[in-house]
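Left out: one protein chain. Kept in place: all the others.
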Amino acid sequence: MAAGSRGVNYHWNWGILLEPSPDGQGTYLDMLLGGLRWTIVTALCAWVVALVFGSAIGVLRTLQSRTAQWVAGAYVELFRNIPLLVQLFLWFFVVPELLPREWGIWIKQLRYGAFYTAVVAIGLYMSSRVATQVSAGISALPKGQRMAGTAIGLTPAQTYRYILLPMAYRIVLPPLTSEFLNTIKNTSVALTIGLMELTGAARSMQEFSFQVFEAFTAATVIYLLLNAIVTFGMRALERRLAVPGFNAAR
Amino acid sequence: MRTARLLLAGCLAAAFSLPAAIPASAQELTGTLKKIKDTGAITIGYRESSVPFSYLDDNQKPVGFAMDICAKIVDAVKSNLKLDKLEVKYNPVTSATRIPLIANGTVDLECGSTTNNVERQKQVGFTNTHFLTASRFVSKKASNIKSIADLKGKTVVSTAGTTNIKQVTEANAAKSLNINVVPAKDHAEAFLMVETDRAVAFVMDDILLASLVAGSKDPSAYVISEDAFSLPEPYGIMLRRDDPPFKAVADGATAALYKSPEIQTIYTKWFQSPIPPKSLNLNVPLGAELKKAFATPTDSGDPAAY
């Protein structure tokens, strides 16, 4: 597949990465790195949303109340069974139209509307997965821990806050790592609503420079590096926070 | 390496029963013509919403001015290759995918609203010009935007992969307008961003803007700018570069059509009569420059040549 091999008429030009891009912000490489920045910022913000909502729903799932369990179950099924792209379109195109007019206009004219929408949509989508992990983590804890909390006079909220959740997070850190990696990858779906994240930047670079494979190969390499760095960092964290006797299976 | 190649070849050939691996027929055909002869099929790339050039009608079938022109090219290819039957396949393309898909052989002819310019001619070929249009923007009358300068600091949408988005990006950088340029997948989606107030303006070729406005729920709510981002630029049917025999057939077919009275009929059909899906009449008369381009067909990508 190398250039020059018989017949494969694609003209490689890696120098394109260092040529100026039409946005006047620097080279094409800068454009890709700008995309990387959006990918990282979007993924981190969406991850915060996912953790907050996912933990709340995950806790609901482990409560005694039937209603709480049903609500949490419905939430998880709702966000898990609709494709992310469809959810993104609902948040972007449909929700503002259903709100009172002034609110809708205000939302739509936010300068970084695509970014906020992506954070909400991807965050909530991932929260259903986080919820599953968190409730699994809590359920994996010995019953005695909950009882111990009650015994020393903690309210249920305090028991969750100080005993169950900290332990649960440590137990499910490895699956959460992979959900975070999924969040990073899922940010690419937001190119459909105009977010210039890394894949979107690569697509733009291809359109402006016509160097398809340089653009997508460079983006691929950046994704692989990002993935490697996050994995490396999280493994270190996992080792530090591992609960003896719980993570052996992973 | 050899085994891998053979294995892959076997898989691919089995998967698509492609006759491409079979040695060429005795004729001296090359490139696209050879491929069409070998496979008995030609693939046309069409657009979702380039009204009235190439778009989906009420039955979601691709139709339009450029599609009619391409039908003539297909006829010419068929008679040139002396084929009894030529299957026409249709493959959807977007502004962002059309150039790579022409280059990589997925589509043979791209029939739509593709601007022919010198830069693109380094990547792909174009046959004779079938329209001339300048890059402008549409906005809501209510937003009271008169000039390019008024776009300063606003969110502006354009279709990904077009010359227009490049022009607005470059103007943005050159004039430090601080415009938030948002790419959309296709023209309909981009227009929707203006309709729903996601963006204040949509930068695109004025003919496409005119047809989008005409087809909108409330055409009187929109205005197309006087200010232009470019001189009128030519549209061409796109084909692969460095394929002179195929281009010769396409050029011959289009030149014959453009010089004949038939082009006026086809033009009237799409620009001065009610068109599907909403039976709108765009009412765009044939301008002097385009008339000249039809009389003396050219594939020049230089706006000054028109």
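Letters A and B name the chains as they come in the text, with residue numbers starting at 1 for each one.
The rule is simple: contacts are C-beta pairs under 8 Å (C-beta built on N, C-alpha and C of every residue); 3 or more make two chains touch, one makes a residue touch a chain.
Everything that follows uses one rule, which is that contacts and distances are computed from a predicted model.
Visitor: Looking at what's absent rather than what's present, what does UniProt name the missing chain, "Glutamate/aspartate import permease protein GltK", "3-oxoadipate CoA-transferase subunit A", "PaaI family thioesterase" or "Cytochrome c domain-containing protein"?
Guide: UniProt lists the chain left out of the view as "Glutamate/aspartate import permease protein GltK".
Visitor: For the chain not shown, which residue from A:L78, A:I152 or A:L241 touches it across the whole complex?
Guide: Residue touching the chain left out of view: A:L78.
Visitor: From the listed residues B:K37, B:H130, B:K154 or B:K185, report the one that touches the chain absent from this view.
Guide: Within the whole complex, the residue contacting the unshown chain is B:K185.
Visitor: Could you tell me which of B:N80, B:T94 or B:N180 touches the chain that is not displayed?
Guide: In the complete complex, the chain left out is touched by residue B:T94.
Visitor: Touching the absent chain: which residues on chain A qualify?
Guide: Looking at chain A, the ones touching the missing chain are residues 1, 5-10, 77-78, 80-87, 89-90, 93-94, 97-98, 181, 184-189, 191-192, 199, 202-203, 212-213, 216, 219-220, 223-224, 227-228.
Visitor: Tell me, which residues in chain B touch the chain that this view leaves out?
Guide: Against the left-out chain, chain B lists 5, 8-9, 12-13, 15-16, 18, 20-21, 30-32, 35, 39, 43, 48-49, 56, 60, 89, 91-94, 97, 100-101, 103-106, 185-186, 188-189, 192, 195-196, 216-217, 277.
Just so it is clear, only the chains that are shown with their structure count from here on.
Visitor: Could you give the separation in Å between the centres of chain A and chain B, each centre being the mean of its C-alpha atoms?
Guide: So the centroids are 36 Å from each other.
Visitor: Can you tell me which positions in chain B touch chain A when the two form their complex?
Guide: 95-96, 99-100, 103, 120, 122-123, 155, 157, 160-161, 165-166, 169-170, 172-174, 180-185, 192-193, 196-198, 242
Visitor: Could you pull out which chain A residues touch chain B in their complex?
Guide: For this pair, the touching residues of chain A are 9-10, 22-25, 93, 96-97, 105, 108-109, 111-114, 192, 194, 196, 200, 203-204, 206-208, 210, 212.
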